[in-house]
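Just dropping this structure here.
Just one protein chain is left out here, and the rest sit where they should.
Should a chain be cited, it is by its letter among A and B, assigned in written order, with residues numbered from 1 in that chain.
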Amino acid sequence: MARLSPDNVTLALEIIGRYPRPKSALIPLLHLAQEQDGHLTDDAMAHIAELVGVTPAEVLGTASFYEMFKMEPVGRYVVNICTNIACQLLGGEELLEHAEHRLGVRPGQTTPDGLFTVEDVECIAACTEAPCLQVNYRYFHRITHDEFDQLVDDLAAGRRDDIPPHGTLARVRQHIPPERRAGCVLPEDTATPVWIASASTEEAEA
Amino acid sequence: MAITDAPKIITSRLGYDDSHTINRYVATGGYQALRKALTMSPAAVAEQVKAASLLGRGGAGFPAGVKWGLAPADVWPRYLVVNGDESEPGTYKDRILMERDPHQLIEGVLLACYAIGAGQAFLYVRGEMALAQERIAEALNDAYQAGYVGKGILGTDYSIDVVLTWGAGAYIVGEETALIESLEGNRGMPRLKPPFFPAAKGLYMQPTIVNNVETLSNLPWIVANGGEAFAALGAEGSKGTRMFAVSGHVRNPGVFEVEYGVTTFRDLIYAPVYAGGIRGDHQLKAFIPGGGSAPWFFEEHLDLPLEKVTVDKAGSMLGSGAIVVMDDTTDAVKACLRLVRFYARESCGKCTPCREGTTWLERILQRILDGHGRPSDLELLLDVSDNISPGLTWPPKQTTICPLGPSATAPIASALGRFRDEFEARITVAEQARTSVPVELKAPSHA
Partner (left out) sequence: MPEPEAPAADGVVVEINGREVVARKGELLIDAAERAGTYIPRFCYHERMRPVGMCRMCLVEVDTGRGPALQPSCMIECSPGMKVDTESEVTKKAQDGVLEFLLINHPLDCPVCDKGGECPLQDQTMAYGPGESRFVEEKRHKEKPIPISDLVLLDRERCILCDRCTRFAKEVAGDPLIHFIHRGNDTEVNTFPDEPFASYFSGNTVQICPVGALTASTYRFKARPWDLETTESTCQQCSVGCRISIDSSRDQVQRYAGVDIDPVNWGWLCDKGRFSHESVTAEARLGEPLVRQGDELVPTRWADALGRAADALRGASSPEAIGVIGGARLTNEDAYAWAKLAKGVLGTDNVDAQLGDGLPAEVVLGLPRATIDQVCEPGGTVVLLGPDVKEELPVLFLRLRHAVVSDGVTLVEVSPRTTGLTGLAAASLQPRPGEAGELVRALVAGSDAERDVAGLPAEAVNAARRLLAGSRGPLTVVLGRPSVAESATAVVDAATALLAARPDTTFLPALRRANVHGALDMGLAPGLLPGRVGLDEGRDCFAGSWPSVPASRGLDTEGILRAAADGHIDVLVLLGADPLADFPDHDLAERALAGARAVIAVETLPNASTRRADVVLAAAGFAEKAGTTTNLEGRVSSLSQRVTPPGTARADWMLAAELAARLGADLGVLDAEEILAEIGRVAPSHLGLDLAVVAGSPDGVLVPLGQPEAGPSSSGDAPEGQRGAAADAAAVRSDAADDTTTEEAEAAAAAAAEGAATAEAQAGAADGAAAGGDDAVPDEPLSAPRPELVAFVAGAPGSAPPLDAYAFRLVATRKLYDQGTTVQASAHLAGLAPGTAARVHPADADRLGVSAGERVVLRSARMSITVPVELDPGVPRGAVALVTNQRDVRVGDLIAVDGPVTELRIETAS
């Protein structure tokens, strides 16, 4: 199991079709697989390898380079606490420590109930809002220890339906309507773009 | 103080709650620049951007108009890649633009592609930015529907697909050649320049222009108002306005769009309309003027204008417009370690000096912090740094392919250069501990 579902294969094919080379769709497809299973299974990676025409080793090579891809199951909520410089200066490390205490896990670990994974992460581009964190890549700015506890309680109690389970990134997908689609431009398509060509003919005429 | 009343060029819509919607965008003059451009020749559009002297906002500060001109003539297809991977420590501005004004970015992309003749555009958004991805997806879907993007844009023969794509967590992918590798589905490992300058050999080995989100977001204003109007703002070498994020130990951390090249660090850090000064009654200890990779500045640099050439000459950079302020409570060793650790964790692993050296530096620093430092460690830190970035000069020389490895040496050179006593104090404590009964580690005193 854990190959891509038929619906996801349909989506995958649509995504692949947007890129001049199928392999370019690799990262988006890995996200799709992670959205499906919460983490990347070997079967899903092998399936994606088939879809884009590379070996599973190449898929793993790419996937394992990026830290958002999890090769092992993680919690329903991945809590990324930034401890990089701006957050460090304003209590990011203390917030992390608090989170470790509150949830009883070390960074990289998952609570026994499978709800939370805590991570000590690098700068997440919210520096002026330190200390900050993300839950499944949704931001929480200038967060106090109390607010953290409240957030955890809410999540555990299922009171935060604005935060989808781990793996789901954007809930809106790009969709290019077929009739509006300009089409992929392959490296082999060496023709001058029409608007450039017509501009230069106009110029020549003028 | 030089706080000017320059217009807000790229943050003009941020006051609206619905700034990200197509309705608000169109209602506030959106897509007018595109209409205008389509009545102009591509070359004329490029000319406006050149006249604006718009410097790239991604870090290197290379003039956008000049970069566009570097694509070899008559080699097709070309691609445009938008760098939305914002990850440099301290940097927070592209995310704001992507989440809160995605149409402005899309219009910028359309203008750039029109001018350079790109056949397809890829908008690469940092993986961790779920909301930005959502907002851009929504904006693109709307813009396609409305006929601004896709086939036969606004009834002309200009057609282009703008593809939203995104990463999965790797700082190095912000480096343009690594970004291209990532976009090809590979590990994000940089390519050597030369020969792989993207403008000549980029995505799929075709000419490719890589521009930062903020850079492109300026284009609608430039095309609408003319390059001259843009160039009328700012200083000689730094035109227009620019976003700066001021974070750390300030009263009012925030992201401010200010006139480029005129406003000073002191203005930005101390003026009440901006960051409002150091918090509490603390004193400034140091500040990073342009993101984690930049050498640190101190008190004596406060009156420098936020101007590229001036700051470069003073031995650092404005980089990605990220100013991180540290007050006198800051532990220089800790801050230094935190930055070095970042580069060690984010090294792609391609170059030996970066892969091995940055980790080594991190471990030495961690050891010093943990009370196991040795007197020889400080020279070792500098010598290992020197083997990554020979001479520890600015701009850095490198034994590596890209500047990431050398970036790890900047905080070391800065912190050790200015606060050597703090490092020594930790080592002395460690030495005493080694030779006598254990001593409780004391926080270092701050000069």
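Everything below uses one rule, namely that contacts are C-beta pairs under 8 Å (C-beta built on N, C-alpha and C of every residue); 3 or more make two chains touch, one makes a residue touch a chain.
As the structure is a computational prediction, the values presented were derived from the model and not from experiment.
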Contact list for the unshown chain, restricted to visible chains: A, B
Identified contact with the non-displayed chain, of A:Pro22, A:Pro56 or A:Pro73: A:Pro56
Among B:Leu304, B:Cys351, B:Leu416 or B:Ala430, the residue in touch with the chain that has been omitted: B:Cys351
Residue among B:Ser182, B:Thr241, B:Ser316 or B:Thr359 touching the omitted chain: B:Thr359
Option touching the unshown chain, where B:Leu38, B:Ala143, B:Ala170 or B:Val340 are the choices: B:Ala170
Touch residues of chain A, complete complex, unshown partner: 42, 45-46, 54-61, 64-67
For chain B, the residues touching the chain missing from this view: 170, 187, 192, 195, 344-353, 355-360, 363-364, 367, 374, 376, 380, 386-388, 390, 397-401
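Just so it is clear, only the chains that are shown with their structure count from here on.
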Centre-of-Cα separation between chain B and chain A, whole angstrom: 21
Interfacial residue positions of chain A with respect to chain B in the complex: 18-21, 23-28, 30-31, 52, 54, 61-63, 65-69, 80, 83-86, 88-90, 122-130, 134, 136-139, 169-177, 179-187, 189-196, 198-199, 202-203
Chain A-touching residues of chain B, taken from the complex the two chains share: 41-43, 74, 76-77, 79, 86-92, 94-95, 114, 117-120, 126-131, 133-134, 136-138, 140-141, 144-145, 147, 149-151, 156-161, 163-171, 182-188, 204-206, 245-249, 253-255, 288, 292, 322, 324, 326, 330, 334-335, 338-339, 342, 345-346, 348
